[in-house]
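Below is a structure I'd like to ask you about.
All protein chains but one are shown in place.
Labels run A, B and C following the written order; every chain starts at residue 1.
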């Protein structure tokens, strides 16, 4: 009855992510990072984005280096297997290519921020971050007293992303999707957001998705677009579909040491290709083949019979 | 490496649920209610329990009528298809068989109470219950001001049950369990509790349970006992295993109108049988057969390959 | 045309569901109303259940509770109660249905204690998720049998808040939802004045009159100038209700 939400990545980004939006990505930590979506954001030259995410393994560094980002809210930006993020440092320390503001969170508080939003709660109180610099550098946190114990607590305010972009294994045309493996803060991030873009390895018929209604990550009413983009998380891994292409992270780390090196990397891998298929073609079939899981490890079906 | 936690229902209740404990049950609302566990609590004549649960379809009324309960924390006690709970009324209004205290919650706030406990948060603030009598009749709630908006809010304090009892479809010997269908507040209730008793329709080898690690409801460190008790939720339903035996609820509703009627019902169905097998024998195989699902409706397996 | 009070209430409740409404369905009569609306004027309405279930289509089978296994078959989501209440709290639910043991002229509902809660005359079963729906749904509809002692000037305990003391009470108390828009009883349909938020009689059911409704109302009843008789159920509506509740478990 609802019309299909399937569209191209270019159309999904153009329609759902305006410049100035707050965008939550990388919610499954080092897995299922929506790189295909991120590269399209760069190609569309979006500006003044607020990026939200826990640790952002390399994707946020790319968006920052490409000049799309005005603000980051999260716990860590860098390259997990190689170290720091050169673009993040340059932007924050020297304003290259443009200055960015940072609102420091920990992995727990970013989860609590989004969880509060899912509950319509103005904030969630926690002891995490007591005694830390976060309470000075991020004005969103408030010090308070727990009226039950009299103890000091930290209030973590609700955070509502304009858009959360999820890379998942499978979805139907209406945005009902299944994600498994590492999930991190994906459920909270998607459910907290005003709108969701679902990027799926596979599009499945509705009846095979709703055959496991407990696994559906987010209500379809939140989903504004569904994009069918195989290998859309590369070089990050996706359980059951492909492993992590760590050498690609290492090479990016080296290439992005200088602004010039990063510009060349961006030209080659993002701006110089038309779409994600172009990126995959450049990676080459041998690289993709090497990342295919060596084993199929199936879960046991659930009987929803009645 | 860990020793098996499988034991009998009698042993699990005797070891894990002392008189005076707070016990959370009926967390999947009208489904998967641990009636087998509840009947064993009655047989063991436990006293002064605090019962915690959202709506408790008939089970809490039985425990209250049997004199096991000193306090109820939750949103509703009754018989969903028939109406009110006669024992609940008698206990509260007339102290028959003994007085009980009630701490009123709504379905949302009981979920928030348990969720707060899972996060180690002292409370979660909400607008629900603003302007209601709950704020007078349940002193656990506090009125406060949201320091972000200045608006009035209600603080819902964390609630840690001593024990949560779950009825699930399958578990391994160490308490890793899979529950599907209606879940309600089961995850929060189990994860908030100090200890969990898992009552499973089927005991499966560990490797077939951990083949879907995302579906595991609660960390095994919380699970104090695993009981293999087929049909353990009857007359409540369990997805994929049996439907709701509504006539049994109706008959209970009639039988429990008077204290004498309830005493007869209790003698017949609980005290007069040794264990859950005795209850099922009395129900009879025809009744059980009539509740078998008419269709097998399997979910699609997930590939956790790497 | 022969029908029961409850059948008429189901049909009146169904008429409150607009096409496309995200509807908190609840149990009993509203569940039937949702099924009826889907099969008549509101095919795009969505059904949400506080146990976590979302459905685009009513269940094929008669449900005694929202957690009956057939309610999962064809569901398009089955999540936690916290998430489902989160849909409410995020302001994503258009319409909810609530019942009550007592109601007052501002649509406040009591399902907790008759009399002083410290020493009540009657302990009612409790709230379930009704207070949450009353707080957050964009609008809600009350469905309950009408008797004078249940339709009181002021409920003794507010379980689910309606328009509070009336007027802009909800806005002043920062309640995000819109409050009750209709009160459907065994005798008629009440609506709420746009300014005072007091309930007034909008229609009396066939066989009733302003006077019979007034006699069963414990406050000074106001009647709409254009009050009229409730539209009689059509054969089509009745056929669908009876198809959904073939044994009349809820409607007889």
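Everything that follows uses one rule, which is that a residue touches a chain if its C-beta (ideal position, glycine included) is under 8 Å from a C-beta of that chain, and two chains touch if they have at least 3 such contacts.
From a predicted model like this one, the values you see are computed outputs, not experimental measurements.
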Quiz item: Where does the absent chain touch, in terms of which shown chains it meets?
Solution: A, B
Self-check item: Residue among A:181, A:219 or A:305 that touches the chain left out of view
Solution: A:181
Quiz item: Of A:11, A:151, A:202 or A:281, which one is in contact with the hidden chain?
Solution: A:151
Practice problem: Using the touch definition up top, pick the residue from A:31, A:117, A:196 or A:234 that touches the left-out chain. | Solution: A:31
Quiz item: Which residue among B:89, B:176, B:195 or B:244 touches the omitted chain?
Solution: B:176
Quiz item: Tell me, which residues in chain A touch the chain that this view leaves out?
Solution: 28-31, 54-55, 57, 74-78, 80-81, 83-85, 88-89, 92-93, 102, 104-109, 111-112, 115, 126-134, 136-137, 151-152, 180-188, 236-240, 243-244, 246, 249, 293, 295, 297
Quiz prompt | chain B residues that touch the omitted chain in the full complex | solution = 1-2, 117-121, 176, 191, 210, 213-214, 216, 219-221, 304-306
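Heads up, the rule we're going with is that only the chains that are shown with their structure count from here on.
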Self-check item: For chain A and chain C, chains touching each
Solution: B
Quiz item: Using C-alpha centroids, which chain lies at the maximum separation from chain A?
Solution: C
Practice problem: List the centre-to-centre spacing of chain A and chain C in whole Å, with centres computed as mean CA coordinates. | Solution: 41
Practice problem: Would you kindly tell me how far, in whole Å, the mean C-alpha position of chain C lies from that of chain B? | Solution: 28
Quiz item: Which whole number of Å gives the spacing of the CA centres of chain A and chain B?
Solution: 37
Quiz item: By residue number and range, which residues of chain A touch two or more other chains?
Solution: 119-121, 214, 304-306
Exercise. Going through chain C residue by residue, note those that touch at least 2 other chains and give them in order.
Key: 53, 68-70, 72-73, 78-79, 82, 85, 88-89, 136, 176
